[in-house]
Structure formats: structure tokens, C-alpha cells
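My questions will all concern the structure given below.
One protein chain is absent from this view; the other protein chains keep their places.
Moving on to chain A:
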């Protein structure tokens, strides 16, 4: 079916192409639409060469095909001819009809101009006649108008004479509106002609108006009157040019005074909040303060509504008032935060935090909630005052302050504890503290702060997180203590893994609607994840930097070419181990243990001695060979050895486990050691010193690090590097090496004992 349909389609298409090529002047436009390739056998193409085509046909095809092709072509040509004829005929037809149309149009237009001239003439004559009528009627109209004016004047005079009586009548019926209307209507005339014959009349009406004003004022000030009536009175007074503003000022002052009573003391606010919470339990009893406050705010907003209607032009003032109220609220809160945060004993608070929800945060959020409610009330009355924006802004500022403050205190507290840690060396207790701090800051602080789901908080969640992050960064750049960085790294992980999902849950739970878009947990997780990795890397960097400084000093100071025979293990080894120990301690307090533990401590002791002794013999072998004046071949051999040794992955990705961090640190330090060695040139004694130091390092390092193979490899590399950089690489005799190491071990043990005795005494 498809195969049959295809040639038909093709034919039709070709037909269409031909037609369209006939109509379009540029053949190149039509050719791309053709499905036939543009090669020379394309009979419709512009580059078709008939001779070439013929040649090819003759060469390619046998007689039958040629004949068939001939018949086919003849048919096609005939078809084309008829098509062409049809087209020509159609075109001719169209042309004829077009000429006819044009002819008709010409004849229709002819004679139009004469008609137009006639029309113009007639219109002119109509206009001249209407002018004539107008002038003839003018005089009479003038006269009528004059009479009318006189009549009006007479009526006005009559009105003024009647005015006092009318006003009196109005006062009696309390129709002050009419009275004012009459009076203001008569005012211009009375002003101009008041000194002439209208004198008595004027005086009488002025007296009447005086009483009206008095009546209106009392009406305005009386609270018992309806708001509408009071508003009307105000309007009338204004119309009578009585200075209303002074009255308004008086009223607003009164309102302002009432504001003082509305201010919230955060302590009370917390009480209010507590009552709000507890009111569920004991509904009737203790609603007092909360109710009072709410009533006060409601009263205030009612008053505002009234004044707004009475004095529509006084909105500015009211705005100011409402804003003042909110600002004072926030100022109070700020003060409170300052007071509260600075006065508190932070360690205590943190401890508390881990046990109870933090009072501070609860308080803050309650105050904010109350303010928000107030604002909502006022907002209903004064939507233009943009109170919600204002309070959102203010709340933002307050929260920012709060976060900043808590941060600075958190920072201070952590550093305090760490200082204590340095002084006291009470690892266990302070380890607890670190953990407490970590948990407190992680669980209570941010969670509480972030969990709040009032409108303001939702608006500000992301901002808050931004600040917290910024806090981290500021923190981070200060480089107070390496341990802090580690704490922060872990904190980021906690936030990433626990806090954010919870916030997301909370938000989706309470706002299934649109608002939650501002909070994208995935993005935040990513940010915190990146931050934690960065922090961890930074921790390792600062740690290795410290060690690197020790090593740099060690290798830059002595003249290694003129080194004296090694007498003991150099003391930089102690410093190195001490630094690593510190890292180990910090890491143990903060990071979780890895899941995989290579060996138990008990058998590691046993195996350690054997491996170390074996490697000693290995080394002395290697050194002996290198000593035999075949250093080049030795280098070649080490290279070859490297080829067949599995390449030890020195730089692996750091994980959030104790072991990984320690291992990475040790590896980086040993690599640095190797690089420092490579930059020096040693004499035999210098080389032996390195050999001794490295040999000593072997056992303690292996004890601390999980990846023993890597450590072995790196330590070997250091020795190899030293031997390569040595003019005469004769290693120490194993017995001497052993003796020196034993001496060092004994010494450090003694040192430790001394330390212990001093501590215990």
C-alpha cells in the first residue's frame, strides 16, 4: 500500500513544484522543496544538462528501458502542454475580467464632480438663511434675559430678609445642615451689602449662626452621639470656616495618650502568650491580661476608624500614630532582647536549651505573634498605612538582631568553652560541653526559631537562613580555633540532614497554599552540604597548616649538609605527634565514628611490633644496596618497584568520620614532609637523622590511622626522598636505631609520668 501510494505522491508533488516554479520568478526558491536530489539527473533542476543526461541514459540503460522512458517522457510532455494551455487560458480569463472592472470604475467616477459642486452650493444657501433668522430674533431674546435677571435679584433680596427667621426655625428643628446651607448661600451678599440696608438682617443671622456653631461643637465632642452625626457636625463646622484642625488636634492628642497604655512589655507579652496557651486548659479564670490587651487594641482601632471617618484628611496623622505604636513595640522588644541576651548565663542557657525549648526564642516568637495580631487589627482599619510592611520590616530587623546576638553569644560561648578546654584539659567534661553546645545550637536554637509558623516567619525563613549562613561565614573567616570550624562543619550537617526537612514538613503542614515557595529545602540542603564540606576541608587545612609550619621550621633552619651525627630523635616529632593528638581529640568529640574499623586495639599492639621490625630489616637492605655506589640503578629500581606496587591513593575524599579526618591529616602531613625533604641536600648524618625520626614516627602514626598501607608507603617515600637527596646515604645500623628509639620512648614515658604526677598532686 505504502509503496503504491509513494509514487503517486511523488508525482503530485512534482506537479505542484512545477506549477509553483512557474509562478515564482526565482526558481531557486522552489527547488529546495523538491524531494528529488539536485544532481544532474534532476530534470527540473536549474543545472540540468540534457546532453549529459542523454549520454548517461544511453550508457546505463538498455533499449527497453530507453523506450519505456521515451514513452513516459512523451506522456509527461503532453501533460505539461495541456497544463500550460489551461494555465494560459485561465490567466487570459482573469485578465479580461480585470479590464472590465477597471472600465466600470472609470465610468462610475465620471460626473461625480458636478454633483459635488451642486451640493456645496445648497449648503451655502442654508447657512445664510439661518443667519438671517438668528439676527431677527436677537433683540427679543435680550429683553427676556434682562427681565429674568431682575426677577432673580428680587428673589435674593427677599431670601436675605427672611434669613434670620429661617435660621431660627432650623435651630429649633435641629436642621443644622439646612441652616448652614442657607447661611453660606447668603454670605457673599451679606459681606458686600452688609453695611447698608441689610444691617439688621445680618446681625440677626450671625447671632443665629453663633448658636448653631456652639451646638455643633458640643455635638462633635460628645461621645454619645453617633459617629455619623459627629462626622456631619465636623463637616458643617468646616463649612462655616470654624478652625476644625485645632479640634482635631485635641482629639488626636487624646488618642495618642491612650497609646501609652497599649505598649507591650515583653515580659508581659510572654505572660500574655502563656495565658493564650494556657487558656485552653483553664478558660474562664485567667484570661485577664490577654483580654485586656486585646480589648485595648480593639478600642484603639475602633477610635481610629471613627476618626478616619470624621476627619478624612487626617490619615497622615493616624498613620503616624499606628506606626509609632508598632515601632515602640519593636523597640521594646529589641531592648528586651539586648537585656535578656546579654544578661543570661550562656552555658546555663545552652544546657537548658537541650532540656527545654529555649525561653528566649519562645518569648521572641510570642511577642512577635502578638504584635502581628495587633498589626492585623490595625491593618483592617488603615490598609493604606502599609503597617504590615512596616512591621515585617521591623520584625526582620529584630530577628536579624536576635540571630546576630545569639550568634555572637554562641561564638563567645564556644570559644570560652574551648579556652577552658585548653586550660583545664578536662576532656570528658568539655567534650560533653562541646556536644551540648552542638546539640543546643543545632536542635533547639535554629529549629525553634525556624519552626515558628506565623505569617512573618514564613516570609522570613529564607532571609533568616541567609543570615545564619552569613554568620557562619563571618565566623569562619575569623579563624578563632580549629575546633570551632569542626563544630560548625558538623552543625551544617545537622542542619542539612535534620533541621531543614523538619522545617519543610512544618511549612507544608501549615501552609499547603502558595506561601511555601520561598522555602526550597533542596537548595538549602545543597548550600549547607557544600558549606559543611568546605568547613571540614578548612578544618583539615588549618590543622595541616600548623603542622606544616612546624615542618618548615624544622627543615629550613639547620644546615643539612653539615649535620652532626644523630644523637636522639628530634623534638619536632613530639610536636608533630602532639598536633595530631589534638586533632584526634577534637575529632573524637565532634564527629561520628566511621562504620568500618580495621582492627581491634589489642591485636594491633602485637602486630605493630612485628611489622615495624620487618620493615626495619627491609629498609636496611635497601639502604645497603643504595650505598653500593649504584644510586642510578637504585633510582631505576625504585621506579620499577613503584610500577609493580599498587599505587597508594594518598588523596582520597574526606568523609565525616573521625578516622577519615585523622587519616587525611596524617597523609597530608607526611606528603609535606616528603616535599620538604626533597628540597634539601643531606650529608650522611642528616640522612640518618631523618631515618631515625621517621622510624620513630612509624609506630604512633599507625596506631592513630586506619590506612596503615598508605602510611607505610608515605613514610617509605620520605626515606627514599632523603636517600635521593643524600650524597652518602648510609643508613644507621639497626641496633643503634633501635637503641635511640628506645631511649626516646623511655624519655617520653618518663615525661608523661611526670605530667601525671603533677596533675594528680
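By definition in this document, contacts are C-beta pairs under 8 Å (C-beta built on N, C-alpha and C of every residue); 3 or more make two chains touch, one makes a residue touch a chain; residues count from 1.
In this section, contacts and distances are computed from a predicted model.
Colleague: Write down which listed name, "Radical S-adenosyl methionine domain-containing protein", "K Homology domain-containing protein", "EIPR1-like beta-propeller domain-containing protein" or "Kynurenine--oxoglutarate transaminase 3", is the UniProt protein name of the chain that is not shown.
Modeller: "EIPR1-like beta-propeller domain-containing protein"
Colleague: Quick one: say which of A:83, A:724 or A:738 touches the chain that got left out.
Modeller: A:724
Colleague: Given that one chain is not shown, which residue among A:83, A:541, A:574 or A:738 touches it?
Modeller: With A:83, A:541, A:574 or A:738 as choices, the missing chain is touched by A:541.
Colleague: Return the single residue from A:668, A:690, A:711 or A:732 that touches the missing chain.
Modeller: If we include the chain that is not displayed, A:668 is the one touching it.
Colleague: Determine which one of A:561, A:709 or A:743 touches the chain that has been left out.
Modeller: Counting the whole complex, the residue in contact with the absent chain is A:561.
Colleague: Quickly run down the residues of chain A that touch the omitted chain.
Modeller: 541, 545, 548, 552, 556, 561, 631-632, 635, 639, 642-644, 646-647, 649-651, 668, 671-672, 675, 678, 681, 724-727
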